[in-house]
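With one protein chain held back, the other chains of the complex are shown just where they sit.
Think of it as A, B and C in the order they're written, each chain with its own count starting at 1.
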Amino acid sequence: MCMKRMLISGNEAVAYGAIDAGCRFYAGYPITPSSEIMHMMAKLLPEHGGVFIQAEDELAAINMLIGASWAGLKAMTATSGPGFSLMQEGIGYAVMTETPLVVVDVMRAGPATGQATKAAQGDLMQARWGRHGDQYLVVLAPESPQEAYDLIIEAFNISESLRTPVVFLSDEFIGHGREVVFRKDPEEIQLVERRRPSDHEPLFGSDDPRIPPPMPRLGDGYYVLVTGSTHNEYGYRDVHSFETHYRLVKRLKEKIWGNIDKIFKYEVVGDPEGAEKAVVCFGSTCRSAKEAIEGMDDVVLIRLITLWPLNYDLLRKLLSNVSLILVPELSLGQLIYDVQQVVDSDVKVIGVNKVGGGVPIYPSEIKEALKG
Amino acid sequence: MSGHEHPSLKYMRKEVLPTAFCPGCFNGIVMNALFQAFEELEILDLKKYVFVSGIGCSSWIPSPYIKADSLHTLHGRAIPVATGVKLANPDLEVIVIGGDGDLASIGGNHLLHAARRNMDLVVIMINNLVYGMTRGQAAPTTPKGMITPTTPYGNPEEPMDVARLLASTNANYVAKWCISQYMFLKNSFKKVLGEIKRGFRFIEVYAPCTTFVIRRENKTPGQKLKELMNTCIGLEKLEKMPREERTKYIPTGVFKENDKPGFIDNYRQYVSISKR
Amino acid sequence: MFSIAYLGRGGQGIVFAATITAEALYEKGYYVAQLQNYGASVRGGSVLGYVVADNKPIKNPFVEVFDVMIALHEEGLKRWKCLVEKSKKIIVDEKLVKSEVSGAIKVPLSSIAEEEGVYQALNLVAVRLAFKVLGITGIDEVMDKLLKNRKNYDLNKKAYMIGKEIVIFRDFGTE
Partner (left out) sequence: MSKVFTVEVNGLLCKGCGICSEICPRGALVMDGVNSETGYPNPKIVGECVGCKLCMWFCPDQAIVVIKKG
């Protein structure tokens, strides 16, 4: 094992991770607090035989990713709230056309321009539901620069194996916080590549919805028809029939939810069997929460690394013994709805909410709230 | 039927014909000119050509009618998708086909920036003067005074001259032809596919919407076609006319022609710096 | 584990102070975490930059109690009152901070820097002072190397070394 020790920001860690994951295309538009990812990719991609382009806006960036992905490259963009909003239509198209790509959203305080340099976690619902229609994708969230590096590689692997866009929810604390990060050796990293089609396999359908169809590269002679309109298994547009549309969106949903065992990642600190209280959190907030519960035997902490799809059954099981649950979030509360959904009405679910000003939730605040 | 087939059909997905276009829609004529250009260039298989389109009637030309790889993308976003394809695999020739609403209105910014970059794309903009797919609302190219569902008292806005606008950018090739100028159009396609093979190449085709422009004028497509043969005239000829006469005509011709390195060449140069 | 916070105004190089502190400690083999809170503009507004260092991986960088806080600006003190109050050692600039901060010691950092002609590098005076207050030794060689890789070495080096000479008349446990 030969890992490289570096003192870098979470944004830089994302860029290194993307390069190590085989990302060879980046299109983006500068926006605080994500720009350092773009700066690093601008520097690293030409050295690694990849392509970097500064798009005219976020709409262009996400659509350039779609083109590059179909031309055979692993593609990524990074943005923050306002840019993420602009990218939604493109992400929806990527869901519909099953285009693998990774969108990093370094969350800042919103809505609108909000506070550009201040961390927040308010894009959770937008990451899941920001687009129109029935659509499902994967949302991941790291807690630290080190995990940003490791998890972005996983994001590419999920994206490639399931032919789906993956949203990577970082935040300003992770993005601008500099910490010691260990970069892996290429041999240590396991990469997943999208499946190429064998002869006449349909490119937009499969008998088992959990198995994504293969994806050819443009120019390989498949005469592939890619369309964001409702299409049949072979890509032909069908904007009339109920059956075609239902079959398509149902399969796209099944593709994500049917693979939840592979996608759903979480961390448990403490003993869920014996705990009376729980903390459910995601992202950088979890680090304060972990410090807060140190030495408390009656508290279990559940950190969600995968925020969508969410394994509700598992969450229900883990929280079945507790009577008080804290949900600390750098927002007015979004994850809390998921927690409320999986517990009985007599369980007290309390949000610890703070947003704006770049002030983190401190361990003392969680400790205080745990008193009930 | 005996075995004779229209020469265009060998480039088309025959299983989806007839097309969904209205009877007399000029889109089909643009296809004929494009395919004839391919044929004359002896390009019989479009395997290495990628067609990208957005939303609108003309965006349906490549998807699904052209037998090639095609990406039918979001409204206005054909050019960024095409840019991504071209950058990721420069060996592919990427052709964008779209309408005036798609490329010049919702996708206007992308059009300008692709031209600014001299991005190595062929862009064919079929200007039908309205939003044909959604029942003929005013577009940025709709002439002043025209009555449409969104301009019931006559369009108060001046139209945009897309070809002239792009001629002022860094694009390599900008031409505008009328659908009646079939041979010029075909030769222009030949030029950008066979001769100037890099940079941003833009061809506007003036082809009024059969259903929402021509029929509103109480004309048949054939009559309109014959009328256009007289109203569309070359740039040089137009310039010789008295100023007040000019407004009656639609200027066509090659607005700009160049063979400067496109973005791909410039990017390769840029990358070579990074490796030094 | 120990932590250092710098508090100032945009343009004073507070983020740079935190950056170079983190780098120096990193070079010394520590696990470090560096965070900052700042606005969009380069000048004006309060800026907080801080570094946490430890011999083992840092679990939580969001510290509430800083081992040392050096404040070079009035506004930030109000904004971060809760953090300032909890800090174990608070050093405020005599001239730049007018208000009384309980438990704080006033040091003429900016006056000395001005006298010595290194006012632009006031941030580096603060960095050396922080090391001194925390009793971190053997770090000057590392800092010298880091400063050499950057612009204005002579000025920065001079400012940095001034920090070493500043005497604090209170038992903070100097080196």
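Simple rule for what comes next: a contact is a pair of C-beta atoms (placed from the backbone, for glycine too) under 8 Å apart; a residue touches a chain by one contact, two chains touch by 3 or more.
Bear in mind that the values here come from a model prediction, so they are computed numbers and not experimental data.
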Contact partners of the omitted chain among those displayed are B
Across B:T19, B:N109, B:T151 or B:N258, the one contacting the chain not displayed is B:T19
Only one of B:Q36, B:T73, B:S105 or B:N155 touches the unshown chain, namely B:Q36
In the full complex, subunit B touches the hidden chain through residues 1-2, 4-9, 12, 17-19, 21-29, 31-33, 36, 182, 210, 220-223, 225-226
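Criterion: only the chains that are shown with their structure count from here on.
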Contact graph of the chains (line, ring, star, complete, other): line
Taking each chain's mean CA coordinate, subunit A and subunit B are separated, in whole Å, by 38
Distance between the CA centroids of subunit A and subunit C (whole Å) is 36
Between the Cα centroids of subunit B and subunit C the separation in whole angstrom comes to 61
Within the complex, subunit A is touched by subunit B residues 13, 16, 47-48, 50, 52, 63-64, 67-74, 76-77, 79-89, 91-92, 109-110, 112-113, 267, 270-271, 274-275
The subunit C residues in contact with subunit A across the complex are 19, 22-23, 26, 31-40, 57-62, 64
Note: in the complex, subunit A contacts subunit C through residues 7, 32, 116-118, 173, 176-180, 284, 287-288, 290-291, 357-364
